[in-house]
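My structure is below; once you've seen it, I'll send some questions.
Removed from the display is one protein chain of the complex; every other protein chain stays in position.
Every chain is named by a letter (A and B) in the order it is written, and numbering of its residues begins at 1.
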Amino acid sequence: MSERVAGVIAQFEDPAALLKAAERVRDEGYKKFDCHSPFPIHGMDQAMGERRSPLGWIVGGIAVIATLAGAGMQWWTNGVDYQFVISGKPFVSYQAYLPVTFAVAVLTSAFVSTFGMMALNGLPRWHHPLFESEQFKKVTDDGFLVSIEATDRKFNVEQTSAFLELIGGTNVEVITCD
Amino acid sequence: MDAVTAEKTHVDAPLIQGNPTFHDVSEKISSLIEGKTPPLWFIAIGLSSSIVLLLLGSVGYLLWEGLGIWGLQNPNGWGWAIVNFVFWVGIGHAGTLISAILFLLRQKWRTSINRFAEAMTLFAVICAGLFPAIHVGRIWLIYWIFPYPTQYLSMWPNFRSPLLWDAFAVGTYFTVSCLFWYVGLIPDLATLRDRATTKIRKVLFGIFALGWRGGNKQWKHYELAYLLLAGLSTPLVLSVHSIVSTDFAVSIIPGWHTTIFPPYFVAGAIFSGFAMVMTLGIITRKIFGLEDYITIRHLENMNKIMLLTGMMVGYAYGCEFFIAWYSGNEFERFAFINRAFGPYWWAYWSMISCNVLVPQLFWFKKLRRSIPVMFVASIFINIGMWFERFVIVITSLSRDFLPSSWDYYRPTIFDVTTFIGTFGLFLTLFLLFVRFLPVIAMAEVKGVLPQADPHHHDTH
Partner (left out) sequence: MKLDDQTFRLTDAGKLGMIALVIGVIGLVASGIGFTMDKTQFFHSYLVAFVFWTTIGLGGLFFTLIHHLLHPIWSVVVRRIFESIMVTLPLMVIFFLPIAFMGGLSELYHWSHADAVAHDALLQEKVGYLNVPFFLIRAFAYFAIWAVLAFLLYRLSLKQDDKHHPELTGRMMAISAPGMVLFALSITFASFDWLMSLDPHWYSTIFGVYVFSGALVSVLALIILVSLSLRKTGKLKEIITVEHYHDLGKLMFAFLVFWAYMAYSQYFLIWYGNIPEETVWFAHRWPGSWKMISLGLVLGHFVIPFVLLMPRKSKRTLPFLGVMAFWMLIFHWVDMYWLVLPNLHHETVHLSWMDASTLFGIGGIFIWWFWRTLAAHPVIPIDDPKLDESIRFVNH
């Protein structure tokens, strides 16, 4: 049998209990843990000691490039490569380039926001040890769970399970995978 | 107005009635998809898809025969197709407005209506996009609008043309709205995945849920991505109809060339979009028994927005009229006198009555909260907003600078069937959506329930 322990999960009653549990787990020194809930809980980032997502800066940086690329495309195609007179406007009519530049910038940024979020979240990932657990399915309905991964340096099956029970977790379950 | 009840209903009425638990929310919304298909749905989709056949027939004949089958003539080079395009794009504005702007303004009541309003946006934009596409005549060459390098053409599209901006703006809008809608759907798809009892649901919802696990480490990026998409969609939604307005406003035709057009079109778009959300929302709510989720408070808020945007549109009508007179310009003055008292006076006054007078009903709290009143009013507004675009397009074109070329525009039967056909397309897509995807954003609704606030018990 090559089955090994992937982590431990435990249920908590409501958002408030999950928030408190997160603080306890954080203070205990765990790093690779997560708090699962059907909707985002405000104040959870602080409770878990999480840093802000860097997605904003990624999108911002690429938006600048997209703006320049969008403007550059119009400048080069209409102003340089293929010049023609239309309604008496100059070849390079920067005033008229704004709508398309804006569209290109927004389109690119939206793609980066969506796929950047997926990349940062490691999605898509259709198979995950947590999906083996029946009670984990409650997360997308009304469950509030803490999971601690076995790869955490402080992880120890017995101690971690006991700790989760100590801080009020119920249905403590060891997750295995092969 | 009774101030005390006003205070109560505005401030204290719960967003979701009936005090549901988190599980109740999943159960209620998912059951609409998981339960047996109501017979009414089959009747409805049978009806709407036969209207789609009408659309296919009309478009097929158009492609076979050419644009001559429409009522276009000189000087009316633009007719119903452009009217319908602007009409549908306008309707497509409420969804993103509700999702993005109300999100940024932290209007929590949006959570009950944003999902189906967004879906409506997508379907309306599909209907809108059809018209300019078939209007180009040779639809099989439509890819020429894209700036792609080719030896064969050795030329580039004209970036100084508002029609090209349209293609970019509407295309971007559709794509970004899809992304926004999909990102919003991910947690709900995961809910459906975890509830799935049949193999096919498990697989399909499983694939599209992407393996969502609802961990805070995921929510963190997710929430920022949603915020960014909202932040991007907000200027986008304003820009799309502004750019549509430049189709008219960059020309020098009296009645078209006026500087207020961009914000005026945006206000009109929001106005008409909310009217359509209202029409569909009332029906959906009734059929699926969603009265606890889409409450009178939601509907009343939407009516207030319609009152506001209706006033903005009225402001623009008035402003245009005043400035046309103030300009002292003979052509400007004529264009507006002609609108109100010329051969299309009936269109103008239909527009004024539906768009300016009808929303005035919503000054009264009683009418604002009456479902029959708002349902009828929303339909009138939809009609009025169609007439607005008709007035803009036709009155200015039919009587241009040269009286000898004036002509009266009449649509043909194919103009009418194509337009009716798009309603079939819109309804078919909408019916498919309500059957196969959650009509209400479950994760978001759970997030605004009182017990979702971790400090909920502290304050009570």
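Annotations for the structure displayed:
The definition used in the following text is that a residue touches a chain if its C-beta (ideal position, glycine included) is under 8 Å from a C-beta of that chain, and two chains touch if they have at least 3 such contacts.
This one's a predicted model, so the numbers in the text were calculated from it and none came from an experiment.
Only one of the listed residues, B:182, B:315, B:349 or B:375, touches the absent chain: B:315.
Looking at A:96, A:112, A:130 or A:146, the residue that reaches the missing chain in the full complex is A:96.
In the full complex, the hidden chain is touched by chain B at residues 1-4, 6-7, 10-11, 105, 223, 235, 238, 242, 246, 249-252, 257-263, 311, 315-316, 319-320, 323, 326-329, 363.
In the full complex, the hidden chain is touched by chain A at residues 42, 56, 60, 87-89, 95-96, 98.
Here is the rule we go by: only the chains that are shown with their structure count from here on.
As a whole-number value, the distance joining the C-alpha centres of chain A and chain B reads 30 Å. Of all residues in chain B, only 21-23, 26, 147, 154-162, 164-165, 168-169, 171-172, 175-176, 179-180, 182-183, 187, 190-191, 193-195, 206-207, 210-225, 228-229, 232-233, 235-236, 239, 243, 246, 442-444, 446-447, 451-457 touch chain A in the complex they form.
Contact residues on chain A toward chain B in their complex (touch as defined above): 14-16, 18-19, 22, 34-45, 48, 50, 52-53, 55-56, 59, 73-74, 77-78, 81-82, 84, 86-87, 89, 93, 96-97, 99-100, 102-104, 106-107, 109-111, 113-114, 116-118, 120-121, 123-128, 130-131, 137-142, 147.
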